[in-house]
Each structure stands twice: as structure tokens, then as C-alpha cells.
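Shown here: the complex without one of its protein chains, the others still in place.
Chains here go by letter, A, B and C, matching the order in which they are written, and residues are numbered from 1 within each.
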């Protein structure tokens, strides 16, 4: 048995799947980096991104069934929505706020992902509200017997909102097929974890609802996959919700409007680089002989092409028509020609 | 050493104090029963009461320092506010909604206790909001260095509201001198505990905030006193908040508008009578030789007198003047003559 | 045709719609075995079971938030907020989420939920069991707001609300539950959302009202009729979207408009009615648009003396009509 077989075997994944996951992490990173370049070049006014969070997102979402399951993402969920089926072009259409942006038709700020084609529910800005939407989706799945699992994501700062308490309690009472992923990057904008949370671990709260609370190193893609697979299995078989806390690092400022050097030291920022999931996963797969230099080169080329394509495609697409601004306040507000986006 | 000394010694209380606590439990019960009689006789339109909760309330509040500490009560807190200093007359003034009612001048429904003279903050109807007020009081105590402790009370159903999560988290982060007492009577109106809570014990949530969560039998007055004394000591010495869960029984319907036989069986209601704190405490003190038949008789007479006095006093007091209805929307809205209630 | 109370009309509708459409669920505090604190959902739990009639925890944000999610995944939730006064913990979910789901997703997702809540004073409910909260929601694009006044309308409009593809708030005046009765046809019928009703035809003054005040307006009209003042009463029924045609048609005819609402006057729903009339019927007005509304204090006080002081009643409305008619 080779090292290769070992790495995948432990979590039941073949080499192709491992490479697909690596590709996702790398793709998400590449798109994300491009966003910042576009922002600094004055092409897009706002960026909020998931650099440092991609490993956890790809690992976790790989355990779901796209097309069946549901996701309610948050603004750092680029890797999550990509893994669930969204295309780089669709991400960039949101970034440029174009008429054909599937998330919102250019109505929302970038980072507010959604897509009916992927069972990705539209997300808003007020944090933590989405846990209740995920609980409701899971309730409907349970009542309708669809076998679906609903997964939702948020930061550790957001996990302190009242809605999280109400959502976990309800999901636990009814053993709903729901998974809450808290991506703990240690900050809510500038507020460090010690001022947001009484304990370092959000997962410690799960016991209060009688549900599993699992902590995973977010730079450990396969570890994240493993805990998610267990949570999905539990949810799908009536075992109820799981709280997964992924310890991640925020490699960028909070958003393009933030200056993180004001509240994080240079040393801290440098040290945090060591928690980047991308080089870690790359090395893991390389050591296992799965990611050869040749494959890596091929992937890099493919990804660069995808990002270029997504960028130029999105940039070339039309802005929304001002006449469309009154559409879809209510179901009956449609373009005179019928049809429309949804 | 006699049995008498033993009972008090275990919790550091003398016989007089034990008798004072018994008197409070019995007094609260007697006032409460009178309320229902007045309601059934058509004298007061609404009653919400604390029968079955008095033991826990008296035990817990006896550990506080009236005049220094703060309380934010809820609608079942009759015994709590009495123990903290309110008089039977003041309770009955609220029940009759008279102009001189210190809780609200007849503006709020009965059961919404408050009193500036006692550091009892005015309470409202939307449940659980009060935990944040208690946290704020405790924050001010900490900042101002007053040595005060803030205690607040609510039911287990209310403990599922988002505000409780936000309040416990904040209090725990800042080690605030706050105590949350959850009086768990197994029902939120008609909804049984299994549909309100994922676990039987609300106290299990405390660990998620890194604070002590203590369960006490609410019919065990001295047990309640003991855990409260520890919590007060902890709070006053910078040890932070405590969640105390008292397992109590609701001996009455939710309120005078409720018919509990629709959702509780006769057997259940009969069995619950065994959890009444009043006979239990009486027997405990009698067995210990502290509560002699003679003392009991004297107390009964005194209490009956107090209840009669409170009732007739309140009934004789004037209703609010309709002209006063516009006062105190803002600080500057005062009676033309100056003065006023507060 | 049968005579039903306001409450029965609502209860009947819930049962009939649930029988028709298995995707409808009812959820809220005490809606199950107890049948709700006013017994509006009485019997539903026995008939449809606890999967479709859900006693939730005491958490309004959760009630609305999970309804939004459930609606996205194929259900049609009818949520009950026990008292309109307790809708505020769910304010963020209603205003930020439910109201904007369709717009923000560019029609990718809708939010077909109905939120029922008893509102209103005059029942010794004091500050927190008496409120009129409609103005907080009628201001919000994306929401529809209904306040019926008769059993007939309650049934027809609740059916429309449940079948509507957008979030609808349905406010039921609790004082009307058992005191108001009326004819309700046997078959399935709907009353369209967005249509007002002229409930009394008159010539000199238009009184615009809704909910309990629509009844009080009729009583007041009766009183002043004896004094020779002919009043037209418009019962708005749906507050958002507003039926401008019926409203403006009536005012253009009478030339005088009195707006009546139970809520606090300043910034209440009636302010928008007055503003629209003042702008769009200006040339027809021969008197100011006047309002009779609740006083600007933070709630209905409990003591009956104070409560009576607060509440709008037929006599206060009649006084308003007299003043306006004499203008």
C-alpha cells in the first residue's frame, strides 16, 4: 500500500477527489486574490473575501450532496459556494454587480451569494440571521421527507447573536438535519476573540443543546472533510444537528474598507501566514505523491485561465437596466415582457 | 448541639433568619392566594402569580443585600420582591393598579414589579429582555466600583430567547457581578419543557460561557439559599456571573386567563402538589424544632392580618387621574404643580 | 351561509387551507394542544398532528426565521405571534430578511409566509398586550399588511394571504375575536389583497379606517347621521398595498377626509393616508385632512380610567366628524 492510498483511504476519498478538492482551494484563492487586485486597481469598489478560510470550506462542503442539499452561505463563503457548484464567472458577476449576477442581479454588495440553481439561499448582511433560514430549510426537509441536509456558515463573532441560540435550540429539539459551521478566525473586524467570546471555543456551546460540537483545524482540509462527513451522516439519518467550529485565519483585512495593521501587529500577521491552508494542503498532497509538479502546473494554468475568463466575462456583461429597479418587490412586479431572472 | 443548630449552621443562618424566611414564603403564598380570590370575585381583572416558586425565590434573594444590590424581577417574582423589601400593600397596589402603585402607578398589568426605593428595576412583558438590563446594571456596578450584585429572574421558556445568549456571553466576558435565576417549572404556558428545550437542564448552557451553572431543587429553600450565597460571593469578589436553575412547580394555571387542565392531566397536577415548597419548608423547620405550633399560629395570624390590610388599603386608594396619562413620556412631562411620582 | 365570529372565520380558514394544501404548516407559541391563547388554532393540532401544527419555543425571531427557510424549501408557513406586541424580537427577520428576499435575490427566491398576530387595545392589556404595530410594517417595501374587520373579510383575506407568494402580515384585533359576528359563505372564496371597501355610502365626509376602528367609524357615522351629516366610510382592509382608487374616489366625492386609527398619532399609518389625500385630492378638498388617533404616549395604560382615556371610540370619531363637517 502506498502513501497515496493511505491519505485518501483514511477519509474514504480517491486521489481524483483529493485533487479536485485541492483544485477548489487553489481556485478560490486565485479568484479571491484577483478581487483584491481589481479593487486596488479601482475596477470594483468593494471586496470581502475568504483567504485563509478556504481549506475548511472546501473540506466541509465536499461532504455534502450538491443538487440535493442546501447551503446558506456568508460573505467569506467563496470556496464553499464554488465547491457547491457556482462557477468562477458567477462569482465575478457578483463582484462586478452585473445584471446577470445570479446572486442578486447586481443589487447586493459583492459577497452576498445565492443561487436557486444550486440550492444556495440568498444571503443578507445582518449577521447570523441565516442560521434560522437553515433551520427552516431543515424543518421543511424533515416534514417533506426529502433527505436533504441544510448547512450554514458564519464567523465566531456572529455566533454571539441571539438568533444562533434560538436556531440551535430549535434544531436540537427537533433533531433537524442542519449543520452550523463557525469559521473562527479570532476576530470580528477588529475585536479579538477574548472580547467577543467568554471561552476560546464556540463549540463548547453545543453541549448546552445536547448536540455534538466538533472543533477542527481549518487548515486541515481532510480533517474538515471527515468531521463534516460524520455530521452529514448524522443529519441525514435523523441524528440531528452538529456545530462544527473550524479554527481558521483571516489572511486579509476584514474587507477592502479595513486597515488591519491598526489592531494586529506585524508579528501576529506574519505568524498567521503559517496557518494558510493552501500551502499546507499542497504539501500534504505532494508528499503523498498525489500532487505531482506536472499536475500542479496544469492546475495552475487552468485556474489562471478560469480567473482571467471569469474576470473578462463579468467585465463585459451589461449593468442592470435602471428600469429593472422596480422589479421583484413583489412576485407580481415583473418586466412587462414577462420572464425575468427567476 | 441540637438539631436546631444543625439546620441553620449548615448554611450559616440563625433560627430567627430561618423563621424570617419561612414567614416570607408563607406571606407570598397568602398574598398570591388572595389575588386569585379577588380575581374570581371579579375585583381584579388579571392575576399572574408565583405559587410553587416561592421557596426558590425566598432562598435565593435572602442571600442578597437589599439597599445595595439590584433586582430585575419577572411576573412570578412576588416572593422575590417581598424578600427584597416591597411591602404587601405595594404588591396589592399593583394588583389593583392604583395611582400610588410604586411599580407603575397603575399603568402596567399586575405582576410587572419595580420600585426605585428598593433597587428593583421596572419590568416589562416581553420576556427575557431583563437579563440585559441586569448585565448593564452589573457593568455599571463594576465600572463605578459599587460592590453591587445584579440578580434577575425568568422562566425556562424565556431562557431560549436570543437576549439570554447575548447577556450571558457579555456578562461572562467581563466577569460581571450578575446572577441569572431560571425558575424552571416545566412549562411555557402550555408548551412542555421537551418542546422548549433540547435538554432538561437550562443550567447545562452555562459551561458554554465558562460560567458556573448550578441546579437546585426549588422546594429546598435552604439549598437555594446556599447556592445563591455562593453565587453572590463569587459575583461580589470579581468571580463573574452564575446561572442558577431552580426546579420548581407551577401550582396554578399560567395566569387567570389560562385553563391548564386542557394540557396537563389531573394526575400530573396532583403529583406536582408534592413539590410545593411551603409544606416542605414548614415540616423541615418543625422537625428541627424551630417552627413550633405556637410560632406558626402567631405567624398565620400576622400574615392574615397583613393580607387583609394590604387588600383593604389598596382597594381604598384612588385610581390614577386621567390627566396624569400624559405625564412622564419624557422627563419634562410633569404635572404642572411639579413633584410627581418619581 | 353561516354566522361566524371573527375568530371562527379565521380558524375555519386555517383548517380549510391546510386540508387543501399539505405544504401549509402552522407554527407559534401554544398553537398546538392549547390551540393558542385566544383559541384561534383550536382543533388544528388534533386534526393535522404535531408535524403540521408546531408548538415552538418562546422565540419569535426563530418563528419567523425558520418560516423564511421553510418557505424557501417548499412549505407555506403560517406563523402566529402570540401578541403583536411581541413581534419586535422578530423585527430583523421580518424587515431585513422576509421583506427583501425576493428583491435582493432578483427573484431567485420568494418568501410565501403569513404572519398572524392579535393586536389592539381596549381589553385591559396595558402597554404590552394592546399595541397597534402596523405602521412599523406598512412602511416596508416587500411586505403586505392586512387588517380585516369582518368575519367575511377575515376569511377571504386570510385565504389570499396564505396563497400569496410574498410575506403577508395579518393583524387581528383581539377585541373583535368574539364580539364581532357576521355572514360567511360556505364555499371557497377569496377577498383580493389591495382592495378597500366602502362600507357606508355618504356625501359630506369620508372616514377612512380599518380593523376595530372600521366598526367604530360606522357607529360614529350612525350617530352623526341623526344630526344630518352624511358620512361615507372606507374600510381599507389592506394597508399595503393601498387601494388608492377607492380612497381617492371617495374623498374626491365628499371633499372631506377624516382618518381614524387606534395607534399613536405621530407617524402612524394614518399619516400616510393623510399625506396621500392631501397631495392627490388637493383640488377636491374643502376642509383639512383631519385625524382621530391614539394619543402620543408609550402604550395603552392598564388602569381602566387611563385605558378609556387612551382609546379611540365612536364618540371621539363622531366629534371629529362634526368638527370637519362644520369646517
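Operating definition for what follows: a residue touches a chain if its C-beta (ideal position, glycine included) is under 8 Å from a C-beta of that chain, and two chains touch if they have at least 3 such contacts.
Note that the structure is predicted; figures quoted are calculated from it, not measured.
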item: Chains still shown that are in contact with the chain withheld from the display; value: A, B, C
item: Contacting the left-out chain in the complete assembly, out of B:77, B:104, B:256 or B:311; value: B:104
item: Among A:106, A:136, A:167 or A:218, residue touching the chain not depicted; value: A:106
item: Residue among C:10, C:62, C:78 or C:140 that touches the chain left out of view; value: C:140
item: Residue of A:119, A:160 or A:242 in touch with the missing chain, whole complex considered; value: A:160
item: For chain C, residues in touch with the removed chain; value: 85, 88-89, 91-92, 95-96, 99-100, 103-104, 127-128, 135-136, 138-142, 240, 242, 264, 266-272, 274-275, 277-280, 282-283, 285, 287-291, 296-299
item: Those residues of chain B which, in the complete complex, touch the missing chain; value: 70, 72, 101-108, 112, 114-116, 121-122, 124, 126, 129, 131-141, 143-144, 146, 148, 150, 162-163, 166-167, 169-170, 173, 327-331, 334, 340-342
item: Residues belonging to chain A that touch the chain removed from view; value: 45-46, 97-98, 104, 106-109, 112, 124-127, 157-158, 160-163, 188-191, 195-197, 257-258, 262-263, 319-322, 324-326, 329
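Quick note on the criterion: only the chains that are shown with their structure count from here on.
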item: Chain located farthest away, centre of chain C as origin (C-alpha); value: A
item: Leader among chain pairs (count of C-beta contacts); value: A-C
item: Inter-chain centre distance, chain A versus chain B - centres from mean C-alpha coordinates, in Å; value: 46
item: Chain B-chain C separation of Cα centroids, rounded to whole Å; value: 37
item: Centre-to-centre distance between chain C and chain A (centres being mean Cα positions), rounded to whole Å; value: 41
item: Junction residues of chain A, two or more chains touched; value: 162-163, 166, 169, 173
item: Touching two or more other chains - residue numbers and ranges from chain C; value: 56-57, 59, 61, 89
